[in-house]
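Before I ask anything, let me first share the structure, which is written out below as C-alpha cells.
Just one protein chain is left out here, and the rest sit where they should.
So that you can tell them apart, the chains are marked A and B in the order they are listed, and the count of residues begins at 1 in each.
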Amino acid sequence: MWIQRQVDLVARPRGFHLVTSEVVEALPELAGIRIGLLHLLIQHTSASLALNENASPDVRRDFESWFNAAVPERAELWTHRLEGTDDMPAHIKAALLGPSLTLPITDGRLALGTWQGIYLGEHRNHGGARSVLATAWGE
Amino acid sequence: MWIQRQVDLVARPRGFHLVTSEVVEALPELAGIRIGLLHLLIQHTSASLALNENASPDVRRDFESWFNAAVPERAELWTHRLEGTDDMPAHIKAALLGPSLTLPITDGRLALGTWQGIYLGEHRNHGGARSVLATAWGE
Partner (left out) sequence: MWIQRQVDLVARPRGFHLVTSEVVEALPELAGIRIGLLHLLIQHTSASLALNENASPDVRRDFESWFNAAVPERAELWTHRLEGTDDMPAHIKAALLGPSLTLPITDGRLALGTWQGIYLGEHRNHGGARSVLATAWGE
C-alpha cells in the first residue's frame, strides 16, 4: 500500500516551528496502515525537517540562537551572496539538519517518542510556503 | 514482509557508543530478508543514532570532545535550563546527528561498509536506557 501526496506548509517566520499536527492532518490515510513508514522530503534547500522536543517553546528558540551563532551571516565568509546574507547560512543549516525524515507507523499512527515532534526549520527571512512530499507505505 | 519491534539499549554514560551488535542481535528476523531495509528510530530528543568508524575507540572520544566544544553548556547561552545545563546542548547535538538510520539489508545481513558501525550518541549525563523502534521490510 503506497500513498504519495504533497503537503504544503504555510509560510512561517524564520526559526523553528512544530508542524506535527499540520503534517498528520494532511495525511488521513495513515490510519489505514498497521505497520509502515512515512517519509517526508522538504523540496527546498534553505529549510529543514528535524525531530525534537515538542513541549517547550524555549527549546525551539534556543535552536534558532545556536544555529545563528554557528553559521553567521557575516558576508565576508561567503562567496554565494546574490540572494542575500541569510541565504548561504540557510543552505548550511538545512544540510546540517537534513531535508527529510523517515518515521515509523504503528496501528495507523506515527510511532514517535512521547516528547518528539516534527520541526520545520525555516532558515530564510522570508521563505514563504514550503512544499513537503509525503510518501507512506506499509501493510 | 514487515517486522517491527522495540529494542531497548541499556543505559550508558554520556558519550558515543558502538551498538551494532546489540541492535543486530535483537533482530534475528533480519536473516530472512534477501533485499530490504532496516529503519531505526531512537524515541528520545537528547540522544542520537549515527553511522561511523567501528574500530578505534579514540574516534568516539574525539566525537564527544568536538560536540562538547561546538555546543557548550554555558547556561547563559540557553533559555531552556529547567532540566539542567546538559539538557539543551543534548537537544542540539541530537538534531545535528539525527534520531534515525535507514540501513540496507542484503542476504539477511546489514550491508554496511567495512568500517561502519552504529553509534549511540548519549548526550545527557544520566540518560538511562534508550528505546529504539526498529522496522524492517523487504523480500
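We take it that a contact is a pair of C-beta atoms (placed from the backbone, for glycine too) under 8 Å apart; a residue touches a chain by one contact, two chains touch by 3 or more.
For clarity, every value in this text was computed on a predicted model and none was experimentally measured.
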| item | value |
| --- | --- |
| Sole contact to the chain not displayed, among B:Thr20, B:Thr79 or B:Gln116 | B:Gln116 |
| Contact residue for the chain not shown (choose from A:Leu9, A:Leu27, A:Leu51 or A:Leu96) | A:Leu96 |
| Residues of chain B in contact with the chain not shown | 35-37, 50-53, 56, 58-59, 61-63, 65-66, 70, 96-98, 101-104, 106, 111-116, 119, 138-139 |
| Chain A residues that touch the omitted chain in the full complex | 2, 4, 39, 41-45, 70-71, 77-80, 82, 88, 91-92, 94-96, 98-100, 102, 131, 133, 135, 137 |
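Rule of thumb we're sticking to: only the chains that are shown with their structure count from here on.
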| item | value |
| --- | --- |
| Interchain centroid distance [CA atoms averaged], chain A/chain B, Å | 20 |
